[in-house]
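Here is the structure we will look at, set down as structure tokens.
Not every chain is included here, but those present sit where they belong.
Chain nomenclature is as follows: A and B, assigned in order of appearance, with residue numbering initiated at 1 for each chain independently.
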Amino acid sequence: MIERGREIERTIYFSDAVIAIAITLLALELRLPQDLASGEIVRHLVGLLPRLYAFLISFWVIAAYWMAHHRIFNCIRAYDGGLLRINFLFLMWIVLMPFSSSLIGGYGDLQLPFVVYAVHLMLATFTLSWLGLHAARNPHLMEPGVDPRSFRRQYSHRMLAMIAVFALAIAASFFSTTVAEFTLILLFVARPGLLGRRASRGVT
Amino acid sequence: MIERGREIERTIYFSDAVIAIAITLLALELRLPQDLASGEIVRHLVGLLPRLYAFLISFWVIAAYWMAHHRIFNCIRAYDGGLLRINFLFLMWIVLMPFSSSLIGGYGDLQLPFVVYAVHLMLATFTLSWLGLHAARNPHLMEPGVDPRSFRRQYSHRMLAMIAVFALAIAASFFSTTVAEFTLILLFVARPGLLGRRASRGVT
């Protein structure tokens, strides 16, 4: 059992390292060209605002994913091959986040990049949800004392809420990408639980 | 209680990974163009000096933040959603450091980039201070044996000192950005405790 502890920890720390790197690389999008004349600086800083907005959304989305990942793995004490593969699939979506984020940072006023971004987040949410369901379906992987059914129910609700926001944002993008981008803020406003409230209840 | 230990550790290691990546990315600013003629190398190396100065300041500022973060989390044994969110806000400022650092590396002789940099550091210090206060206000999050009041007092003094240096630097930048940049060295000269002296007393 201690063995299992060590092994699941290696998976957790590896996932954390990948998430930490991806979240830090997001900021590489924010750059001024070199050797600007002093009068051009303000204009270029203002020109970075759409990228800053994309950075902010993506940073907090990855933060929310980390907290959700955290919550799932708090309930897991062992892994199987399926869990590892689903976890790597989730990490793949995380690794691709700086790319999709740079798409909406650079071309957020166009619909296609926005839809790519929203579908990307949807796939990541589906995968994380799948990770939780896989654990719930294999109770020997879970910490004793966790009820798989309530775990699964609680989980599904949260993921459905996130997916609904992405679907709404995609629908909105057919009318206005500006409105669609602001729709994503619903992720944090409408369900603050995504940013850790439930975690607090679970722990303290 | 062991559970809590493991979970708070995951938060700590994730924070450390983000800080480690940001501190390493600072050096990416230091680059020579390819295919210079041999006579141009010295000139270009000299031209890197402002970037090297920005690197040095930012490296040791992040080092000081890591040590302060370290000191706070040494006193914390559990977390709640608020702690996680404040910690992520702090990490967001860390992740943005390579950007602000590149601003003063490239345009340190202009006031605006310097003010952006100093305000950025001020916000990071406020956030770290908020993290400490949040823990002090929720004693069930703290290690037994830590006195929240003395923790808070000690904390506030150090943060106020840092913020005073940033305010002084911003004020100085209205007269000379060179003077303003050197003001930041006060962070390390005037309060060596920022670079770990208190930590040593606490531990050994």
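By our rule, contacts are C-beta pairs under 8 Å (C-beta built on N, C-alpha and C of every residue); 3 or more make two chains touch, one makes a residue touch a chain.
Note that the structure is predicted; figures quoted are calculated from it, not measured.
Q: All chains share one sequence and 2 are in place; how many are there in total?
A: 4
As a working rule, only the chains that are shown with their structure count from here on.
Q: How big is the rotation, 0 to 180°, that puts the C-alpha atoms of chain A on those of chain B, in steps of 5?
A: That rotation is 90 degrees, given to the nearest 5.
Q: Distance from the CA centroid of chain A to that of chain B, rounded to the nearest Å?
A: Each chain reduced to its C-alpha mean, chain A and chain B end up 25 Å apart.
Q: Write out the stretch or stretches of chain A touching chain B in their complex.
A: 12-13, 16-17, 19-21, 23-24, 26-28, 30-32, 34-36, 38, 41-42, 45, 59-60, 63, 66-67, 70, 74, 195-200, 203-204
Q: Please output the residues of chain B touching chain A within their complex, sorted ascending.
A: 3-4, 7, 10, 13-14, 17-18, 21-22, 25, 78-82, 84-85, 88, 91-92, 95-96, 98-99, 102-103, 106-107, 110, 112-113, 116, 140-141
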